[in-house]
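Excerpt of the complex: some chains, original placement.
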Amino acid sequence: MSDDTYERGRERFLEVHDEKALATVEGLGDLGRAIVEFAYGDVYSRHGLTLRDREIAAVAALVATGRSSQIPQHLRASLKAGLTPDELREIILQTATIAGFPPAMNAMSTLKTVLAGRGEDR
Amino acid sequence: MSDDTYERGRERFLEVHDEKALATVEGLGDLGRAIVEFAYGDVYSRHGLTLRDREIAAVAALVATGRSSQIPQHLRASLKAGLTPDELREIILQTATIAGFPPAMNAMSTLKTVLAGRGEDR
Amino acid sequence: MSDDTYERGRERFLEVHDEKALATVEGLGDLGRAIVEFAYGDVYSRHGLTLRDREIAAVAALVATGRSSQIPQHLRASLKAGLTPDELREIILQTATIAGFPPAMNAMSTLKTVLAGRGEDR
């Protein structure tokens, strides 16, 4: 892929997440590069779905597959994209019907921690 | 749970899906009753998230966990809730970054079949 | 492993399942041999848990992980081990709370088919 894709991905990544998250991803070598280029320079840069909608899908998919390491990052990205804490609670509850209560319980605890870290309990 | 919850769930289910899907679910005995009451009379009847947003979450969670039997039903529900075929394609592509290409490939094929069944190729 | 383990596994397999299922497994070469020896000659031949309890665990684990190809076999084994159709319905409903409704819906449909194949609707 071209340098352009990487640059576009880097900018998009910073809009969705933040500098600290980017540093983590860029610390993963060629996997980090692939994430920046493909996930952010390509998929997340596409038109046709708002960032808010993309984050609904990302949170639901991460909760359903139990990928606990990436959930805090995408809960923060969801809040940045305009989803409210209450909407995130609904998404997690909705996911419980599809993937069971255990992953939803974990995600709800994580959301509490994320919100507390922002000094915002609801 | 009360008969009221079941009635509310039944109505909500019909708004989200259709009579044929309800007949299938009601053919599952007490599991079907639990789905109507809890998933539709409770979760899907809650305020705080639009039906369109719920379906984004449902499709992403079903694709990510590879639950192929329920994907066609929720792709149809998504279209009924106002998601366009192009938005569904974006949701599936987005899910590929989180759960890999194989479940996204299957979901994209299923979407083609669902759209063809509606006489609508895009 | 020794021939004794294989022989014990073969006998145990036939108690749990039947000749037809054994033929399928034995058609899988060394994987089939490993299943007969390890899963049936070792694990399923152990004392300390009744066959009925083992089948509760097997059905719950298969439903939760969505392993649809093996579910019919273990539903039949469960009935043979003394679980009633109503108990199997409860196990499937219970699993829905842990792994979500979609895999439980599939398992409940499969149970209906298995029972119909035995000319026994409940």
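As written, the chain order gives the labels A, B and C, with residue 1 at the start of each chain.
As a convention for this text, a residue touches a chain if its C-beta (ideal position, glycine included) is under 8 Å from a C-beta of that chain, and two chains touch if they have at least 3 such contacts.
Note that the structure is a prediction, hence the values are computed from the model and not measured.
Peer 1: Whole-complex copy count for this homo-oligomer, where the file places 3 chains?
Peer 2: 6
The rule is short, and it goes like this: only the chains that are shown with their structure count from here on.
Peer 1: Of the chains shown, whose Cα mean is nearest the mean of all protein Cα atoms?
Peer 2: B
Peer 1: In steps of 5 degrees, what rotation angle do you get fitting subunit B onto subunit C on the CA atoms?
Peer 2: 120
Peer 1: If you list every residue number at the subunit A and subunit C contact, are more than half found on both copies (same) or fewer than half (different)?
Peer 2: Subunit A and subunit C contact each other through largely matching residue numbers.
Peer 1: Roughly how far is subunit A from subunit B, centre to centre by C-alpha average, rounded to an integer in Å?
Peer 2: 22
Peer 1: Using Cα averages as centroids, what's the distance between subunit B and subunit C in whole Å?
Peer 2: From the centre of subunit B to the centre of subunit C is 30 Å.
Peer 1: Using mean CA coordinates as chain centres, what's the subunit A-subunit C distance in Å?
Peer 2: Those two chain centres are 39 Å apart.
Peer 1: Of all residues in subunit A, which are in touch with two or more distinct other chains?
Peer 2: In subunit A, residues 96-99 touch at least two other chains, as defined above.
Peer 1: In the complex of these two chains, what residues of subunit C are touching subunit A?
Peer 2: 64, 96-102
Peer 1: So in the complex, the part of subunit B that touches subunit A is made up of which residues?
Peer 2: Checking each residue of subunit B against subunit A gives 38-39, 43-44, 46, 48-49, 53-54, 56-65, 67, 70, 86-87, 89-91, 93-99.
Peer 1: Could you list, by residue number, the parts of subunit C that touch subunit B in their complex?
Peer 2: 66, 89, 92-93, 96, 100-106, 108-109, 112
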